[in-house]
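A short worksheet on the structure shown next.
Only one protein chain is missing; all other protein chains are in place.
Presenting chain A:
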Amino acid sequence: MRKTKQLGVTTALALIIGSTTAFAENIKIAFIDPLSGPFAATGTNGLHQFEFAAETLVNAKGGVLDGQMFEVIGFDNKISPKESLIQLQVAIDQGVRYIVQGNSSGVANALTEAVDKHNKRNPDSRVLFLNYAAVDPALTNEKCNFWHFRFDANADIKMDALTDVIAANEGIKNVYVIGQDYSFGKAVAEAAEANLAAKRPDIQIVGNELHPIGKVKDFTPYARKIVGAETDAVITGNWGADMLGLGKSIIENGFTGPIYTYYAAGSGITAAFGEGGKGSIRLISEGQINPPPTEEAAAYYTAYKAKYPDGNVDQSRISNTIGMLAQAIQAAGTSTDVVAVASALEGMEYDSMWGTKVYMRPQDHQAIQNMHIAVHTNEGVTFDYDNSGFGVVAESTIEMAGMDSPTTCKMERP
C-alpha cells in the first residue's frame, strides 16, 4: 500500500517536472484585459483572436527560433488600472516577457509606467508592453518609453484620416460632433474641430455636444437636434451601448447622411444596426475585412469562424502584433533578451495579410499602416459580423496614415 502511494507521488512529481520543462520552451504572452464584468465580451473576443493568431501564425508553422511555441495566457484585470498592475506582477513572476493589453487607455497609461519602472529596477526580467488597441495619443508622445509599442493607430491619426475623407467630399458643408462626456469623447471633439478647421475651413460645425457616458436611456432628443440642425454628416467617438443607442436614434428620426465613427462594429452592434444602419454607419479602422485583401486573410478568417462560430475577427491588428513579435524574435535570435527584440521591432516593416505594410516608427513606437473608411452594409460582404449578413466594406483607403504625423516623444534607449 505504502509502496503504491510512494510510486504514485513520484510519478505525479515526475509528471509535473516533466510538464514544466516541456512548457519552459514556450514563449509566454500575458493578455491583460477584462475577462469579466461589463466589458468581458470585448476582452474575451480579443483573447480568442490572440490565441488563434499565435496558433495559426506561429505554432502551426513550427514556432520561432528552434521550435519555441507562443503561449497566450489570459489575465483578468476587470478593466481597472490597479488590478492590472497586480496581474502584471503575477505575469512577471510566472516568467512572462511579453504583455499585451488594449482596452482602456487608463489601463495602458498605468501599465506603461509600471513596465518602465520594473525594467529599470530588474534588468534581468525585463518585459515588453505590446499595446494593441489603447489609442490615447499620450502613450506615444509625452508618455512614450522604449518598452511600449502601439499596433493600432492613435486617436489623432484616426481623426486625421477621417477628416481627410470628409474634406474630400464636396457635398459635406455642415458637420455635427457628439460624444461621451469624458476624456476620449472630448479628445475626439477637439481633434475633429482642429482638423476640419485646417483642411476645410468652409465646413461649419453646426453642433458640438457631450452627453453623460452610459447614462442615457433614450437618445431621441439628441437625435432630433441633430436632424434639426440640417447637418450633412455626424462625427462621434461613442462606443458600446451608447454608440448603438445614438446611431439607431439618429437614423430612426430621419437622418440619411453618413455617421463617422470609431467603434460601431462587432460585439452584436453590427447585428443590432442591421438594415437601419445600411449605408449610414462609417467606421475608421485599420485592416480591411471586406473585400478580403489577400487569400491568406480569407483563409485565416474562415479558419477562425470554424473555431469560433459566434466570433468575429474585428481586430486585425492582433494578428499583426503576433506576426511582428514572431518576426522580431526571429531577427533578434533570442526571446529572452527583450532589448534585442525591441530593437528588432523598431523600424520594422511588416507585410500584413490584411493588405498593408505595417511600419513601426522608431521615434515613438507608433505603428503606421493603411487606414480604411468602411461602410456598414450587406452588399459585397464576404465575412459578416455577428452572423447577421451585415458587415463592413472598405470604401476608401488612406495609405500609411499619419506617416509624418508629429510626435513629442523623446525616446530613452537602454
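As a working rule, contacts are C-beta pairs under 8 Å (C-beta built on N, C-alpha and C of every residue); 3 or more make two chains touch, one makes a residue touch a chain; residues count from 1.
The rule we apply is simple: contacts and distances are computed from a predicted model.
K.L.:
Look at the options "Aspartate carbamoyltransferase", "2-oxoglutarate ferredoxin oxidoreductase subunit alpha", "Cytochrome O ubiquinol oxidase" or "Branched-chain amino acid ABC transporter permease" and return the one that UniProt uses as the protein name of the missing chain.
P.N.:
Looking only at the record, the undisplayed chain corresponds to "Branched-chain amino acid ABC transporter permease".
K.L.:
Of the residues A:Ile29, A:Leu85, A:Ile250 or A:Ile269, which one touches the chain left out of the display?
P.N.:
Answer from the full complex: A:Ile269 touches the omitted chain.
K.L.:
Where the complex has a chain not shown, which of A:Ala30, A:Ile203 or A:Val216 is the residue touching it?
P.N.:
A:Val216
K.L.:
Can you say which of A:Asn169, A:Gln204 or A:Asn253 touches the chain missing from this structure?
P.N.:
Once the missing chain is taken into account, the touching residue is A:Asn253.
K.L.:
Can you list, in ascending order, the chain A residues touching the missing chain?
P.N.:
38, 40-41, 181, 209-212, 214-218, 220-222, 224-225, 227-228, 241, 244-245, 248, 252-254, 267-269, 271-272, 274, 310, 386, 388
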